[in-house]
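As you look at this complex, bear in mind that one protein chain is not there, while each of the others sits in place.
Labels for the chains are A and B, by order of writing; each one numbers its residues from 1.
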Amino acid sequence: MSEPLLQVGNLRVSFPSSGGPMTPVRGISFELGRGEIVGLVGESGSGKTLTGRSCLRLVPKPGAMEADRLTFEDIDLLQTSQSTLRHLRGRRMAMIAQDPLTSLHPSLRIGTQIDNALADHGVPRAHRRDRILESLDSVGLPDPDRQAHSYSHQLSGGMRQRAMIALALSNGPSLLIADEPTTALDATVQAQLLGLLVELRNHRQMTVLLITHNLGIIASICDRVLVMRAGEIVESGTTTDVVRDPQHDYTKALLAAVPRLDQPRMLPHTVDGRKGPPTVVEQQTLSVPSTAPTEEDTQRTPVFDLAGVTRHFPLGPLWRREIVHALDDIDLAVYQGESLGIVGESGSGKSTLVRLLALLDQPTRGTIKFQTSELAHLRGADLKRFRSRVQIVFQDPYSSLDPRYTVARSIQEALRAHRVCDPSEERGRIRELLEQVRLSPQFASRYPSELSGGQRQRVCIARALAPRPEVLLADEPVSALDVSVQAQIVELFEVLKREENLTLVMVAHDLALVREMSDRVITLYLGRIAEEAPSKEYADRPLHPYSFALSRATPDPDRIGYLPPILAAGEPPSPVRPPTGCRFHTRCFNAQGRCAAEVPPLYSVNGGAHRFACFYPVTEEQRVELARSGRAAASDMPDHEKTPTGETVDQIREAGTG
Amino acid sequence: MMRHLQLLTRQRPRVIVAELVVLAAVVLAVIGGWLAPYDPEQPTIDVLAGPSRTHLLGTDASGIDVLSVVVAAFRVDVLIAVVSIGISLIAGVGLGALSGYSFNRSRSAGMSSTIILRALDLVQSIPVFILALALVGMAGQSVRNVVIAVAFVNLPVFARLTRSAIQGIEHREFVSASRAIGIREFGILRSHVMPNSLDSTIAYASIAVGGAILLTAGLSFLGAGVKPPTPEWGAEIASGSGYIITGEWWISVIPGIVLSTVVLSFALLGDGIRVALQRAHRGGELAEYEPSTFIEESIEERIGSA
Partner (left out) sequence: MAVLITRRLILLPFQVLGVLTIVFVLVHLLPGDPAYLIAGPQATAAQVNKIREAIGLNQPLPVQYVHYVGNIVRGDLGASWYTGNAVTTDIGQRAPATLELITLALLGIIVLGVVIAGLIAVNPGGIGGRIIAAYGFVAGALPDFWVGLALIFLIYYKARLGAAPSGQLSSHYAIPSRTGIATIDALLVGDGGAFVDAAKHLILPVATLIFVYMGPVVRVTGSAAVRSLQSEFVEYAESWGIAPWRRIYYALRHVMPVFVISVASTYGYLLGGAVLVETVFSWGGFGQYAVQSVTHSDYAAIEGFVIVAGVFTVLVYTVSDVLQMALDPRARR
């Protein structure tokens, strides 16, 4: 390696605490070379964020940082004065954080903040304006002048993050510490940001330390990887080496826990492969949405039947009323015994949908039937029976349990509500339930504050199982948990489904996760169903451009060096003002005039098992071409390269954002 | 029960001192009248005597022993404050709960909740002391009316504290989980929402008692509170106010010191309770600062709703 940019030797960070000093970082050493992207991967508590901050000597009080060596470009950072450090920060090394909303000043305009950064590094007033616009432009923000006059809360997620990058890079540093920059973003937007980081590396020789918990991201754009656990680096090496051939057990476990896109579930009752691989879809052979039940359908009894379900929320005061179009015209069936996965990004309406199924909310229009009874008409004893048959597990284990109730009491409440057993049998039943979720009985007397996230989620699952439901709904049940814990909970769901013969409906934003556990997958986009297909078919041949873009954009550790092409340009529009016609047309690479005018109906192929709402679905040629255009990140990526639709990546990007 | 006792005992030293003072105040409120060495309502000829062995705190312009007045006044001041805050607390929490909890209804709940909020807002637009003064002025001067006036001006604060706490709790998933289990709305309110919402309200109640004492004393100082010759701190301060410039300071200054100490102790107690409750239920960060007076609390409320 040529002259390294940053050298860290035996870095230690400690915090005083009531039980003696804690050392979240215990003696790690590494180097960063010029023009490389190095990934620092670890779960929560691994110390990766503190490591990143230490590179800039920004450990927050009362923490204390020590190291044998901390050199940046020949400067010994351990010896320099505060004023030299301040000069270096921003000018030579900079940082971006996870949440721009809290990291950017909320009351100052973006342009003002960049101006301040320039001014504090001595840039004369006359040059500043141009530099500000240049910065904003270089991170791909359209209409830089307008962004400069905006406040951070007025921009959407991806644009905010770009603005923060513009701020960080405004003084031209050569080292960028990126602390979980894409964690809060949708996969399709994340892909754009990752592309931006690669561009910075390629065109500006920028060194990036990318801190993340997501191995998929690491695999796609990092040259080297450092794996951190409990304050130590347990493994390091080139991405290819570490991902293909991990040495340390922890690395192996992490890799094993990541859900993969290309391992679809094979369950005995799937529908695919019945008539051989589906043929190339031509416009003429599309079948009109079929209402007559097919042979397959009659063998499966619908547990839930949704027809024309729409849910709109009013927003704002009476005189400035806006409508949030959370769901529009959803026609859907959930069949007994299946695992149904619902995928959607922000604004898709997936949480709203699952709450409607749980009868925690009522649709604005349309009907939902549960085994022939209409949900809206349930009263009294029937309602109670429904509640015992359909249960739900929520996303946030930290707020799903009443902090004043012991585990036993929370479960007991569910038991009592449905008079599942006699009071004398309660303790036994609670113990059984805890066993089912793999928690030892001693947890019964604990309070939620004494449990970890994964343990709390297990308790929630136990509580949901208490009334012996037939259907288990799960709203993003693992997204708040660490990767290794996610895998355990997902496995638990699978086991329980088999043991209790449940119908499982899981909602998530991670396509890989959903694909792994589901028989059938549904994609939601901005309140409408985009595609619905059996799991394997969805993986092999997504027909809706959005599903395709989503699957390409979802990072996967198996695709090393694969930088996804930007297939969904721009950001998801707000559900308050959804686009006309097909809601995805503003970002779609196949969009034509018709798409803005008409709402595409749900076409079906494969005898009705595979449905999609698109006038111009992805063709075989496109599939092949687009798959190939995901180049290895290490090589140069000229962004004037054309995509199959004839537009350059830049043009697609421009068209989408605005 | 044990856990509740722990709330009071595991505290910083100054809070323990405050607790003792409060305890003493409550005790004196009950027996103070009998402890007074002289009759606090009986004028004597020994007027304007400075502190001495016979009159430890001196006598006032009517020859009444200041110590006796101060000690006897505990009954009036502390009792009025505790009763009025008690009323205000119950009514305020009830109002706040009704207007804050949505009962899983989206439309009608929103409307009545907003109307109540606006009404409270308007009541709070009138400066507290002026409102209390006017209420007593129009209803007539009596202990009962003072209690009602003090309870009334504190009502909006309790209602809003409870309301915002409940709205915060209702967003937590365990409320949705209870709904999904099939528990009825009132049950959820009673067993999940309310217990989790009352922390700040209870802590604030102690501070409010201190504020109520100040209010009562202020009204009596003006002659609009309790009727003379009932022994009361503010009234005694008033009786001595004309003599400050001639040097007889003990009549006004001493009752003020006693009053301030009691108010301060209630405030410290409230602060201590708040810290302990946070520690018990949140188990995490303790804010260095929390509102400790009526004014601070209402400022924080306005900030919160902005």
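The definition used in the following text is that contacts are C-beta pairs under 8 Å (C-beta built on N, C-alpha and C of every residue); 3 or more make two chains touch, one makes a residue touch a chain.
Bear in mind the structure is a predicted one, so any value in this text is a computation, not a measurement.
Visitor: Which listed residue, A:12, A:26, A:69 or A:91, touches the chain dropped from view?
Guide: Here the residue in touch with the unshown chain is A:91.
Visitor: Looking at the whole complex, which of A:23, A:116 or A:336 touches the chain that is not displayed?
Guide: In the full complex, the listed residue that touches the missing chain is A:116.
Visitor: Which is it among B:23, B:47, B:90 or B:122 that touches the chain not included here?
Guide: Here the residue in touch with the unshown chain is B:122.
Visitor: With the full complex in mind, choose from B:95, B:259 or B:276 the residue touching the hidden chain.
Guide: Answer from the full complex: B:259 touches the omitted chain.
Visitor: What is the set of subunit B residues that contact the non-displayed chain in the whole complex?
Guide: On the subunit B side, contact with the omitted chain comes from 118-119, 122-123, 125-131, 133-140, 210, 214, 217-218, 221-224, 234, 237, 241, 244-245, 247, 249, 252-253, 256, 259-260, 263-264, 267, 287-289, 291-296, 298-300, 302-303, 306.
Visitor: On subunit A, what residues meet the omitted chain?
Guide: On the subunit A side, contact with the omitted chain comes from 56, 58, 60, 86-91, 94-95, 97, 99, 102-108, 116-117, 120-121, 151, 153-154, 167-168, 170-171.
Simple rule for what comes next: only the chains that are shown with their structure count from here on.
Visitor: Looking at the complex, which residues from subunit B come into contact with subunit A?
Guide: 171-174, 176-183, 192, 195-196, 281, 283
Visitor: Using the touch rule from the top, collect the residues of subunit A that touch subunit B in their complex.
Guide: 355, 358-360, 383-384, 387-388, 391-392, 394-396, 399-404, 410, 413-414, 417-418, 449, 460, 463, 467
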